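Of the protein chains in this complex, one is absent; all others appear in place.
Showing subunit A:
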Amino acid sequence: MLQQTARALRARALSRRTLSSYSPPSSRFCDINDLSWQLHSVPHLIAPFDASMTMPVLEAAENFVNAHGHLDPLFDVHESKFEPARISDKSSPSASPIVLHPETKSLLDEYVSAGFTQMQDPDGMDLPYTLTCAVNAVTSSAFTSGVLGHWTLTQCAANLLAEHGSPELVSKYHAKLIDGSWTGTMALSETQAGSSLLEIRTKATPTGNPGEYKIKGAKMWTSGADHGMYDNVIHMLLAKTEAGISLFLVPKNLVNDDGSLGARNDYEINGVNHKMGCRGLANCYWSLGDETGGATGYLIGEEGKGLNCMFFMMNEMRIHVGIGAAVCGKRGLQESLTYAVDRIQGRRKQPNSPPKPIPIIEHNDVKRMLLQQKAYSEGAMMLCLFAASLSESSEKSNKLLLEVLIPLVKSWPSEWCLEANKWAIQVLGGYGFTRDFPLEQIYRDNRLNMIHEGTAGIQSLDLLGRKTMMADGAAFKLFLSRVGEACERHSSDPATSALSAQLASATEKLADTTLHLVTKMAAGEVDEALASSHDFLNAVGHVAVGWMWIEQAGAAAADPAYEESHFLQGKVLAAKYFYENDLSKVPEVCSRLRNSVSVVNSTTASHLLH
């Protein structure tokens, strides 16, 4: 409300508008014009869809972050607390030992009433998935603390339930997860089982009632496991039965057949993890079945097929992480641009320059830091939107290509947009290192993205150990040939011909190195080959993002407005910068992986422990 009054007051103050030679984007948080351009103006990547809704929904998302974005630092500073002694009314269904900042619920309610949880509803708005990803990119740009993760996880839980749950479970739980009455979680990890879910120990035993089990054990790293804001929390939880790892729905409060809430389920929140970032979303450890010997859970899908059920969510969740990281990168760029335009410091070194101090955006090294952020964050976002578009396609070749892209989408933005955030802080110098500016929070929040939904290491093993050989190598060959086609397409335009030659040569070297590593693995030298997995991941990632940039540069240069548009010229310059600074490293890495024995593989644990 306050924000809207401020909006009106600013309208009144317009006579005092200052004139500046730089025109900042309409929001400090995001850049919806760029998103719209990536969605509709870059041929060959995003499958075309009706463009008439794009700007209206992106603007609605921008309005949301402009109105509420100032709240996010509160969620960071006032981290969620575990205070079981403060529960006043234990009989209330929402009673919780987790204390969140009081603005959390009103923000989450606003998000629901603005309609953001209904975007994918097939009976409602039914927006294309790729567009909903762009909308999420806008809304999450202001909320890097992860507070909106309450609804993201709820959406995941609802999708999982709808896909695999029995009709009875769906009718009892699904609607309340969609309309913002209850929240949902993903409860997979345990203290001893993170990257390897095979080690989970939580056990489920049938009660005799069909589909009903008693569950005993403990869970770790559950985001949003409890909050005190809404009447119920619905966990999607993995536990072992005799048939193996299975998926269960575990409600905080049992639900009666008439939909009313019954007794509190037998589990206890034991505490919250004190996180480096993403503090808007309480992350809990909790135990089940301490009092009665088992919390009540309901089987989803078949016994022993729990991990298969989860795989259905995997691609979507990994695209989501990629977008979260790309958004942090872009937000860092926006924040450091805002500063660089206003900060007057230093004089130009070029002889005969005026002796006046200049805005630091005029200094070449600052431009370099900004360009680098642009190259990483807009390249990463293009890659994520491309993957989102592929995941909507039912075409077999698109599905195969997506398999190769998923580990890249999960890992490349999270590593390189974190690097972008490093340079964003650098632009602000000492101010960037303080909590008075948002960048240190963004950097801490972004740091999680290299870890959750499969660490960078897991992604690299997935790419080199599985995806290169998937379908007898057809998936990876398809990736290489699609990059080759892009090189071909852009080889004659003078604006992109040099980029095309460079990308073609890097791709050729990558193909050769991949064949070498795959042959090595086939010959039994698996450890030696996989020792290079992280280098390999980044080499493939750089080529993939190089592909994203040549498509953007080509589209920009072909636009009739190119000569007048600094936006379009900036795309070509960012592409050139990426090729000069990053893609140029690929051939060197490739020849090392091709020709040298891995230092890592020759190093043993005792060399490190000495």
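In the analysis below, a contact is a pair of C-beta atoms (placed from the backbone, for glycine too) under 8 Å apart; a residue touches a chain by one contact, two chains touch by 3 or more; residues count from 1.
Just so it is clear, contacts and distances are computed from a predicted model.
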Inset, instruction - Among "Related to Altered inheritance of mitochondria protein 1", "Trafficking protein particle complex subunit 2/Sedlin", "tRNA(adenine(34)) deaminase" or "Electron transfer flavoprotein subunit beta", find the name that the UniProt record gives to the complex chain excluded from display. - result: "Electron transfer flavoprotein subunit beta"
Inset, instruction - Could you tell which one of A:F116, A:F248, A:Y267 or A:F437 touches the chain left off the display? - result: A:F116
Inset, instruction - Just name the one of A:V57, A:V327 or A:L385 that touches the chain not displayed here. - result: A:V57
Legend entry - Residue among A:T207, A:N256, A:N308 or A:S565 touching the omitted chain: A:S565
Inset, instruction - Could you please point out the subunit A residues that touch the chain left off the display? - result: 1, 4-5, 7-12, 14-15, 17-21, 23-24, 26, 52-53, 55-57, 60, 63-64, 67, 113-116, 118-119, 124-125, 564-565, 567
